[in-house]
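Of the protein chains in this complex, all but one are displayed in their positions.
Naming follows writing order (A, B, C, D and E), and every chain is counted from residue 1.
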Amino acid sequence: MTGPGIHPEVRLSHTDAFTFRDWLATGQATALVPVGAFEQHGPHLPLGTDGLLSTAIAEAVARQTGARVAQPLTYGYKSQQKSGGGNHLPGTVSLDAVTLIGVTRCLVSSLLAQGVRHVVLLNGHYENYQFLYEGVDLALGDLGLSAEDGPSVVLLSYWDYVSEQTLGAVYPDGFPGWDIEHGGVLETSLMLHLEPGLVQLERAVDHPPAQLPRFDRLPVVAGRTPETGCLSAPTGSDAGKGRLMFEQVVADLSADLVAELGLAAGPA
Amino acid sequence: MTGPGIHPEVRLSHTDAFTFRDWLATGQATALVPVGAFEQHGPHLPLGTDGLLSTAIAEAVARQTGARVAQPLTYGYKSQQKSGGGNHLPGTVSLDAVTLIGVTRCLVSSLLAQGVRHVVLLNGHYENYQFLYEGVDLALGDLGLSAEDGPSVVLLSYWDYVSEQTLGAVYPDGFPGWDIEHGGVLETSLMLHLEPGLVQLERAVDHPPAQLPRFDRLPVVAGRTPETGCLSAPTGSDAGKGRLMFEQVVADLSADLVAELGLAAGPA
Amino acid sequence: MTGPGIHPEVRLSHTDAFTFRDWLATGQATALVPVGAFEQHGPHLPLGTDGLLSTAIAEAVARQTGARVAQPLTYGYKSQQKSGGGNHLPGTVSLDAVTLIGVTRCLVSSLLAQGVRHVVLLNGHYENYQFLYEGVDLALGDLGLSAEDGPSVVLLSYWDYVSEQTLGAVYPDGFPGWDIEHGGVLETSLMLHLEPGLVQLERAVDHPPAQLPRFDRLPVVAGRTPETGCLSAPTGSDAGKGRLMFEQVVADLSADLVAELGLAAGPA
Amino acid sequence: MTGPGIHPEVRLSHTDAFTFRDWLATGQATALVPVGAFEQHGPHLPLGTDGLLSTAIAEAVARQTGARVAQPLTYGYKSQQKSGGGNHLPGTVSLDAVTLIGVTRCLVSSLLAQGVRHVVLLNGHYENYQFLYEGVDLALGDLGLSAEDGPSVVLLSYWDYVSEQTLGAVYPDGFPGWDIEHGGVLETSLMLHLEPGLVQLERAVDHPPAQLPRFDRLPVVAGRTPETGCLSAPTGSDAGKGRLMFEQVVADLSADLVAELGLAAGPA
Amino acid sequence: MTGPGIHPEVRLSHTDAFTFRDWLATGQATALVPVGAFEQHGPHLPLGTDGLLSTAIAEAVARQTGARVAQPLTYGYKSQQKSGGGNHLPGTVSLDAVTLIGVTRCLVSSLLAQGVRHVVLLNGHYENYQFLYEGVDLALGDLGLSAEDGPSVVLLSYWDYVSEQTLGAVYPDGFPGWDIEHGGVLETSLMLHLEPGLVQLERAVDHPPAQLPRFDRLPVVAGRTPETGCLSAPTGSDAGKGRLMFEQVVADLSADLVAELGLAAGPA
Partner (left out) sequence: MTGPGIHPEVRLSHTDAFTFRDWLATGQATALVPVGAFEQHGPHLPLGTDGLLSTAIAEAVARQTGARVAQPLTYGYKSQQKSGGGNHLPGTVSLDAVTLIGVTRCLVSSLLAQGVRHVVLLNGHYENYQFLYEGVDLALGDLGLSAEDGPSVVLLSYWDYVSEQTLGAVYPDGFPGWDIEHGGVLETSLMLHLEPGLVQLERAVDHPPAQLPRFDRLPVVAGRTPETGCLSAPTGSDAGKGRLMFEQVVADLSADLVAELGLAAGPA
């Protein structure tokens, strides 16, 4: 864990309580909470990929904006066949919806009640999004927060920040769509840039993208997921593409938070 | 309620218990459950639009496949700004996540436990999807169902069945994306075809599509939603586009269910 | 669905958001929420009887009082042997208690939070009552409402409005008691008046009233429920009795709401 | 606590674990669980009246049938205006619905899982009934019990065992109805027979029965409950009426359990 | 039930609502809630031991301080092997965590909302503590209570009040530790003092203390619990030791409550 996204100095878990108290006292304390999953990502990527990526992005954004990074949520909602291959696959340890909503609600409530001004949930696992949203909404209700210009929560998935231009560079033959980007070029390239020691590219398998129906069926028809567990092959991944995506996403997301929340721009 | 999508003869609510029992005894009983919302849809569409559309599609699919339509779920998850304008808008009455999950779990459990072979949840409100999914997953766990070839549940949103070709015809200037299709050309044209008496096209307002950020922020910044509550204007809607979409979606969805669940093809 | 109780013009699902907003602005907006069930009602009545009846009554009351009708809750609590024959019977799809409480809590909260002044839950399925009550009580707690003269919720079952005089006319040989009125003369006559096309009187079976113990036993002893699923036979039902009950109940309930909530009397 | 209903020798709380084990080994162990409430009962009856009465009846029934009495549930669901005066009155400490359902589910599950053959819930607080029912139903589902002739649960409210003949003797001027029997002749007479030291008849107030509407309104309109908190006055209560009711109810309930569950008849 | 700890005059269940109201009006009403369990306590002690002891202590403390005793919670959390022998043993009827938390939350909320100034939860079953704590914390949140000098809740287990000096007298050969005091000298001696008629000392078995690992393992390894179900033998118990402990605990706990909550010292 010595890649370009590892910056423990921005982690709240490494901060003492009195420094934390001073930080709250600024009135502009912004906490980024990376969210991931324990989910199979094929033979070439580690089970913790989603949280490793969202944490690396959060740490880089923190350095650009003066925000701090809270301990990541490393377990997420069940893997779904159309976005993650399915929860039946070995290497997939999940929270159910009510629990993930509860975790989110508790964290957001705790952070805001202490005096954190803004919480940013930075999601790295597609299936989590709606449950994070509900947890946020319930927490704000608990705290009676409804003013637009007071404490707030921002929720996003990092891939929504990959620009059209970047997509064009990363997928020169055309972007196959986010829905089947699981264990594919995006995640693999980012990991090659950020955590190359955890990528076993020699184990990657080339295969056509998964052909999935327009519906979900449960119990899942297992044969619809490719044997690798990836919905598209990582063929064509490289660290340069990963760096391109990482830097563009970090820059745009940082800019958004600076503009939206009034944070300080530029390296911390 | 006399439009082309109104076929009460396929509704289970209008069936007696002994006929229902005979239907179960076929071993192939398939129940379609339309899901909607009570949500503002601008000045020109009624609050129940999502459920009216999913019910009409379900009834037409039932006639094509021999399936039957259970009472629709007419209340859905909270409206979100990026897909429905936001839950702060008047005319938006919602269930929270845990409740919607619970409703889905109960219905799917009850239907399958009685002997219904397949349940099809036909969603008409974007925000519902993940909560319906969780309810289905929990119900199958309750019943201990995990075999691929036994009783099953199919879950889908009807707009995922609008084909590329249809999109080209409905949006000759280019499709703006599903994310801002709320109160826009799709829903308005479908309603003009199916329930023209409930559309007040003269009240529709033309405005550019909403410009929404790549994140969600809560409490919501109300000014980001257009004053109409629509994320794109219904300008250019007509009943012919509605009919085109309706018939294509019904045909393709019916074909999918016939192929997937072994239902009978052709008009009942 | 063209019976005397069908008045879609009073349905909120058919109203647009801006008209809804104007209605809220009157400060006297009263929303009626019909509640039913998906429950076997013998061989001669449809599965949706409870919701069809409560909806018809609600629509007629709305016309008398200026109230509006929200989308009905068409799924209810489990059928119990002593009031509905039992949940083990085919044609009975139910919510558990926690879910029904949650649905009620969400709806009442949402409606009152938007500015609806009074919510009236009009119950048509005996087993629902206590769970509706709890949902109302929790919603009022959520909103911090405890003043007697502010926003309020009224909860009732429609049969509690059948007068002694009407009972005498409907049951000339003596009223057997509400507890075994399931699929019997009350429901059948009301349906014959309101939805004659959905009643198959030729399938009705005459049999003595069910003899049920003073206790509930679970698991249910199935043989205690008559084979028809009705707790008393519909023998002697006719549309005239249905009309008599319907009009008397609508009149008395309307009068109660006018007096209690200060609504406008007389046809809308 | 030395009245005629006090028989600690039948209480499981006073039994040791090895005697309990022998009892289970008979294969016919039947546990009675009295259920009450902490609820105001006017100026003349104690707050624990409902549990004191159901416990006394349970102990007497146990002596007639060989059953044993588990620790009573002494907190119940919220007092409702139409049956108990209302939860707003001082001296009313309540469980919400989800909690009462959970308590019931845990107890029934624990008792049956250990080898108790039948559980009898003997209710003494009107408002509890539906929540006890749901707890039982969920517990049976947890244990996978659905056979009619296996372990079972019986649920009842003791006043449903007061016979017509007894009512005639207790209310010579006509029975005003169970709905307003709260702190009235039934409860007061039973307490005078069973726990005379806890009745302050000199504090009783005479007043006409409460006139309550056919609906529930929340927030409650406090003035509809008489100032005493009783829905009908205890005027005319005496220990002889209490003894008559007590002995008749105990006899009939014991006979029902003997017949239904195959218990041994006659004094233990 | 005529032992030295039985003082029904301090029980709220035996009080009428108007006297209760006067008591609230003092502004210093303090309610003690004894908490116990239904749990095996070996061959010589009754299943209700935990609640009998906490109730007796509460009643004696009430007499010393002017507090009153609410109905005890007689069902508790699951017995754990390292403190109670384990939940697999016959004679162990339990609540799960969520339910016990809910019961505590409801009671504390109800009591404080009515005007009780302080609630004291007096625990007699080790496993309950954390769940009681959570229930209290949630109740205070519900009521918005956070001031140090307002209404409050005190939570304790009675054995934490046994002094070093008393321990020396009760265990002349050295105190083996609270963790294995289940059915041992403490509980047996207290019961011999308070409820001698419920102790069958002749059935007590002498055996060495249980040797339990530093971890919990589930499913439990049953053989680690001694066959008696006691974690240490009651050998050496006598009523004098029970009296010594009882009087010292009551005195110290009363003194603490007087000092902490400003109650009146001395016999009531």
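Basically, a residue touches a chain if its C-beta (ideal position, glycine included) is under 8 Å from a C-beta of that chain, and two chains touch if they have at least 3 such contacts.
Predicted, not measured: the structure shown is a model, and the values here were computed from it.
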Among shown chains, those touching the left-out chain: A, E
Candidates E:136, E:170, E:210 or E:233 - the one touching the absent chain: E:136
Sole contact to the chain not displayed, among A:60, A:103 or A:192: A:103
In chain A, positions touching the absent partner: 1, 8, 11-18, 20-21, 24, 38, 40-48, 51-52, 70-72, 74-75, 89-96, 98-99, 102-103, 105-107, 110-111, 114-115, 198, 200, 203, 229
Interface residues of chain E (partner: the chain not displayed): 77-78, 80, 87, 96-98, 101, 127, 129-131, 133-134, 136-138, 140, 145-148, 150, 152-156, 160-161, 213-222, 256, 260
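Keep in mind that, in the parts below, only the chains that are shown with their structure count from here on.
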Common touching chains of chain C and chain A: B
Chain D against chain C, contact positions shared by both copies (same if over half, else different): same
Centroid-based (C-alpha) most distant chain relative to chain B: E
Rotation, 0 to 180 degrees and nearest 5, that superposes chain B on copy chain E via CA atoms: 180
Centre-of-Cα separation between chain C and chain B, whole angstrom: 26
Rounded Å distance, chain A centre to chain D centre (Cα mean): 55
Chain C: positions in contact with at least two other chains: 96, 98
Pairwise chain contacts, counting only pairs that touch as defined: A-B, B-C, C-D, D-E
